[in-house]
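The complex appears here minus one protein chain, its other protein chains still in place.
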Amino acid sequence: MSDNSRTHESPLQKTAITPATHTTPPARFSHGVRKGNLLQVAGQVGFLPAVDGQAPTPAGPTLREQTLQTFANVKAILEEGGSSWEDVIMTRVYLTDTAHFAEFNEIYNEYFAGLKEAPSARTTVYVGLPAGLLIEIDALAVLG
Amino acid sequence: MSDNSRTHESPLQKTAITPATHTTPPARFSHGVRKGNLLQVAGQVGFLPAVDGQAPTPAGPTLREQTLQTFANVKAILEEGGSSWEDVIMTRVYLTDTAHFAEFNEIYNEYFAGLKEAPSARTTVYVGLPAGLLIEIDALAVLG
Partner (left out) sequence: MSDNSRTHESPLQKTAITPATHTTPPARFSHGVRKGNLLQVAGQVGFLPAVDGQAPTPAGPTLREQTLQTFANVKAILEEGGSSWEDVIMTRVYLTDTAHFAEFNEIYNEYFAGLKEAPSARTTVYVGLPAGLLIEIDALAVLG
């Protein structure tokens, strides 16, 4: 931003991004935040769109179901924030089992086949997640 | 920054942030770094303020003690760098046990109850940490 935009009169806006389809975060964090030209998407899992009065429910037990739903959840936040996968510079992938890597990459390649811009960088590591969840993804986008 | 600030005459400053209360990093990294309008806080754990001649000591064995000390350690770095939790866009939380999630969220919500800006995005995953440590947190802030 220009030096002028750094004055107290026009500070950068910090905006929470909360798609209507998303379940309420389980704590005081935002599903996405935009400040300046950065948009950070919080760790998303494969929960289906929120239904009032129901606990968050994974899209299914399989890696494919959960991965595609997780991608959709990240995408919804990017789009609610005026962005898209095209702007993402880093995708962090948390899997629970190294045996899922090959299948995950297949799903990843299918999903991003139509990407026009340079693909995002990516880190994939294997961690623990709450019971029933096989994947979590967060993303950092640079807009503009 | 303006295009003028990109010339060789006025490059962005890269500044290490080292609160006096912090234990010396165990290797050649900085507890925090500011460059341009980004402030990155390194992974903090629940160590008490440094005491000369003593090894780093966790605030206590419980999740609550360690979490509150970890928050304090992140906050000290943010403030030493001219920032605060209000500027944070991403908080990465590393826990060691999925059974801690509910209690961690309670502590998180209490701690951030007074936040004025949009809450940061957050990713929580479960990893291994050195013996005795239950939590590690890092944070990225956008200033201005």
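Per-chain residue numbering starts at 1, and chain names A and B are given in the order in which the chains are listed.
Following the convention adopted for this analysis, contacts are C-beta pairs under 8 Å (C-beta built on N, C-alpha and C of every residue); 3 or more make two chains touch, one makes a residue touch a chain.
As the structure is a prediction and not an experimental result, all values here were calculated from the model.
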item	value
Given B:Q40, B:T57, B:S84 or B:N105, the one touching the chain that is not displayed	B:Q40
Sites on subunit A contacted by the missing partner chain, in the whole complex	1-2, 5, 37, 86-87, 89-91, 98, 101, 104-105, 108-109, 112-113, 115, 117-127, 140, 142, 144
Interface with the unshown chain - residue positions in subunit B	1-3, 5-6, 11-12, 14-16, 25-33, 35-36, 38, 40-43, 92, 94, 127-131, 136, 138, 140
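Just so we're on the same page, only the chains that are shown with their structure count from here on.
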item	value
Cα-centroid distance, subunit A relative to subunit B, in whole angstrom	22
